[in-house]
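Only one protein chain is missing from this complex, and each of the others stays in its spot.
Up next, chain A:
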Amino acid sequence: MKSIFSPTQSRAKRQRTGQGVSASQSHVPDWGSLPHHIVLHIFQYLSLVDRARASSVCRCWNDVFHIPELWRRFEFELNQPATSYLRSTHPDLIQQIIKRHAQHLQYVSFKVDSCTESAEAACNILSQLVNCTIKTLGLISTARPSFMNVSQSHFVSALTVVFVNSKSLSSIKIDDTPVDDPSLKVLVANNSDTLKLLKMSSCPHVSPAGILCVADQCHGLRELALNYHLLSDELLLALSSEKHVHLEHLRIDVVSENPGQTQFHSIKKSSWDALIRHSPQVNIVMYFFLYEEEFEPFFCDETPVTHLYFGRAVSKDMLGRIGLNCPRLVELVVCANGLEPLDEELIRIAERCKSLTAIGLGECEVTCSGFMEFVKMCGGRLSQLSIMEEVLIPDNSYSMEQIHSEVSKHLGRIWFPDMMPTW
């Protein structure tokens, strides 16, 4: 930045020392009369603090500082020194944005640390965004979900301010927040034509009826993320109605907090079928964080899931059913499994899931022969194959070295199992 701020100074210095006079003088631009669009361009890549400082250099730069384009995107970072290593957006800057640039904001996100005060500060800012036309709003907890600790009424009233005033929201990410049905109703009443993306995983105050209302009214919705308890046959049918655009992405989190206390319902095959008829290309992504014994209701019928992620141990039976009932499967990640090798299950998945292109195995066991069989069957279509070294059990047919060369041969590229440091 120095070179921009002090051209005359440095020229003066050079003249005094008598060096490079002729060269520098002919090249020194008049920084104050740079065209606005160039200054704007430069400003976009300055940190906010630098931008604010630069704006006090001259009238021209100050004019640029207030060009709306510069203020379309803003990320409020709210952290407390006691809970975060990262710095916050300066309070003066926040005030300035609210006062002078609120009407220009289009893409707004809030990143808050695990402290409740930070989340409250975010809500306070939200409730002041009255004259806005925000398109994208993201509330992001960077550590623990601190929005959940804000009083629900405070949170909801702040969020409603944006929902009511913006009227052209297209993308909203409000995972892990106390958003509720009435606030979703306000969202729908004001933004039903523009809403394209809604991410609201782990919002315990929303009911299936609340999300159904969104699906019924917002026909442009293309991406949706929610928890399994909000997923219903009605919801899938609503998303499959004629008026509705093709759904591109549906993400479902299946979470249980205590073993045996959550009963999981099942979804009818006809509802899934309706969704796939309506949106043949849709990605259906499911994240499972369940105990082994809770998997029973899932995948007993054909399910059009494309991406599967098992964050905890998954039962062998469940993996067996995936091979039988998930023909659209593209990507499979198994973080952990019991002690028995998964050979048969994997081979069945290779046989039946013809679109499978990516697989990741964490704490599981597969014999080297079983794994080789799996790789042979999938061949080059496996664009991503991430297996921990510990997963593979050497047997009489293959050693680890052989596995590396054989798998590389079948994939058509150099492949290694993932390794962790031996210390």
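By definition in this document, contacts are C-beta pairs under 8 Å (C-beta built on N, C-alpha and C of every residue); 3 or more make two chains touch, one makes a residue touch a chain; residues count from 1.
As a working rule, contacts and distances are computed from a predicted model.
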**Prompt:** Going by UniProt, what is the name of the one chain that was not included in the view, given "Auxin-responsive protein", "Photolyase/cryptochrome alpha/beta domain-containing protein", "Septin" or "Ribosome-binding factor A"?
**Reply:** "Photolyase/cryptochrome alpha/beta domain-containing protein"
**Item:** Sole residue of A:S55, A:T89, A:T116 or A:S170 that reaches the chain not shown, by the stated touch rule
**Value:** A:S170
**Item:** Option touching the unshown chain, where A:T89, A:S232 or A:T306 are the choices
**Value:** A:T306
**Asked** Out of A:N62, A:Q95, A:S270 or A:Q384, which touches the unshown chain?
**Response** A:Q384
**Message:** Using the document's contact rule, name the residues of chain A that touch the chain not shown here.
**Reply:** 1-4, 42, 44-46, 73, 75, 79, 82-86, 107-109, 111, 113-114, 135-136, 138, 140-145, 170-171, 173, 175-176, 196-197, 199, 201-202, 223, 248-249, 253, 255-257, 259, 283, 285, 287, 289-290, 306-307, 309, 311-313, 330-331, 333, 335-336, 338-339, 358, 360, 362-363, 383-384, 386, 388-390, 393-394, 399-401, 413-416, 418-423
